[in-house]
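Excluded from the complex is one protein chain; the other protein chains are retained at their positions.
As written, the chains take the letters A and B, and residue 1 is the first residue of each chain.
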């Protein structure tokens, strides 16, 4: 801690950069989002509860948050693997594969949804082979997970990738010299170094999945209580010109996502300290 | 760093937008028509025809810009600031919502003939070629093993017509009452595997994904789907009775008065009632309200919302609000 205090004085620019950060953050994020909260505040406590805790809404929370967790988990495992392979192993066509990772960002979510539904529905390229085995993807909750995995993947890969690229070969060599096996080196040395970025990627993929709308409605089936996601219920409220009900559900989602992001960010700090 | 340039760009952009909007030269006028999804093709043709007629009559050049989307969403956009000179939406309920905010004068529906609906439509069935499930009427939809595709009535105007048409049919059967109608519609929705958010989404599910045995659709949408996607793959079944869908049109008073476009906007809507306008509507498989204009559509016994449900407001309140009949049905219907 003493060191940190000292360095605070050495590096310049904290005041202006922090000032600008807070200003821009307020203008772009905080003030607009406060509109949401103010609109919701117009509701009485009773109406608020009625809007956000109806059985159908509760079911949608379970589906949305559950699927987002599953998708972020899948991405955390495979995303790290992809990032690792992309940085460390040579193989033909690697650059193309690397570029492919950004696809979910570039493809408009509606196109992604339509395309995924095309590929995974019973008459689609992948669905054709899955359906006979009893695996239904399109128009089931599984479809939601597939869509969320699709849109969340680049978050994990692209947060972990620069960190793997920055990893110093010397650490691994040192570990090897000290007699550690490759697996031990990974588990004891590399993994702790990667954990913060993996957690960040996980958190971002999760957060993105929770809010996603465009791609999911095409593949989810949208059946109430079964495959209806929370953002769809917000749209449903808006269709009834119920702006306050819509913002009430949105506020709940916002608070839930914020809390989870905060917890994961704290966890990440903690793991970084552990790695030090 | 770059912020200065960007600020300049932003200012320039907003200025460009501002200057593009008001102050039209007298020799040209731009109208914004905010409409719902299935009318794209109709209004493309109407706009060209009207522009020609208007120029001949007044020497003025008129440009009509189109915006399409779900009816409710479009109404919200107008409420929240989209400057529509005219709205041509799927249901009166959505225009009422705009009127409630003071943008349209109350009593708008009496301004033009036929409840301000220049053309009407109804709900029909689209089935696969040869009608393998032998679907002829509404009661075939509730049979076990029949898979029905319809959008979600909570998010799609068209789907609300589907739902109400089924309800009205059940009500009109011998010994029909609200309880029986509810049971009928519950059984119907048990056969629905997917609820898309909009009418065109459902058509795509039915056509592209190959899901379902029958699609409940607007009559004009069903014909369009057949023309665009394959005469040899689908056919239309018209049930014995259905609902009379009256998509209304009106001028947005506040906008036209501000922009000074009232005259052109009113003429534009009147054009829809003219012989030429009616013919174009008939060509696009809408039912013209002028009986003189021939229509190639099958005769069906049609009921209005007012007759069966006492108007849109009450239908909306009973059936489609949160906790309404539709929610009870789907909550109970479950799946699998």
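Note that in this section a contact is a pair of C-beta atoms (placed from the backbone, for glycine too) under 8 Å apart; a residue touches a chain by one contact, two chains touch by 3 or more.
Everything below uses one rule, namely that contacts and distances are computed from a predicted model.
Participant: With one chain of the assembly withheld, which option in "Spore germination protein PD", "Sulfate ABC transporter permease subunit CysW", "Aspartate carbamoyltransferase" or "NADH-quinone oxidoreductase subunit C" matches that chain's UniProt protein name?
Facilitator: Per the UniProt record, the undisplayed chain of the complex is "Sulfate ABC transporter permease subunit CysW".
Participant: Could you run through the displayed chains and say which ones the absent chain touches?
Facilitator: Over the full assembly, the chain not pictured touches A, B.
Participant: To test your reading of the contact rule: which positions on chain A touch the chain that is missing from view?
Facilitator: 4, 7-8, 10-14, 17-18, 20-21, 24-25, 28-33, 35-36, 39, 78, 81-82, 84-91, 94-112, 114-116, 118-119, 124-126, 146, 149-150, 153-154, 158-159, 161-173, 176, 182, 193, 196-197, 200, 203-204, 207-208, 210-214, 230-231, 234-235, 238, 243, 246-247, 250, 253-254, 257-258, 261-262, 265-266, 269, 272, 275-276
Participant: Take the complete complex as the reference. Which residues in chain B touch the chain that isn't displayed?
Facilitator: So the residues of chain B touching the unseen chain are 1-3, 6, 9-10, 13-14, 16-18, 21-22, 32, 34, 37, 40-41, 65-69, 77, 79-83, 101, 198, 200, 203-204, 208, 224-225, 228-229.
Going forward, only the chains that are shown with their structure count from here on.
Participant: Using the average of all C-alpha atoms in each chain as its centre, how far is it in Å between chain A and chain B?
Facilitator: From the centre of chain A to the centre of chain B is 37 Å.
Participant: Taking the touch rule as given, give the residues of chain A at its contact with chain B in the complex, in rising order.
Facilitator: Interface residues on chain A, with respect to chain B: 54-56, 114, 117-118, 121-124, 138-139, 217-218, 221-226, 232, 235-242, 245.
Participant: Residues of chain B touching chain A in their complex?
Facilitator: Spelled out, the residues of chain B in touch with chain A are 70, 72-73, 76, 79, 97, 152, 154-155, 193-197, 201, 204, 208-211, 316, 320-323, 327, 330-331, 334-335.
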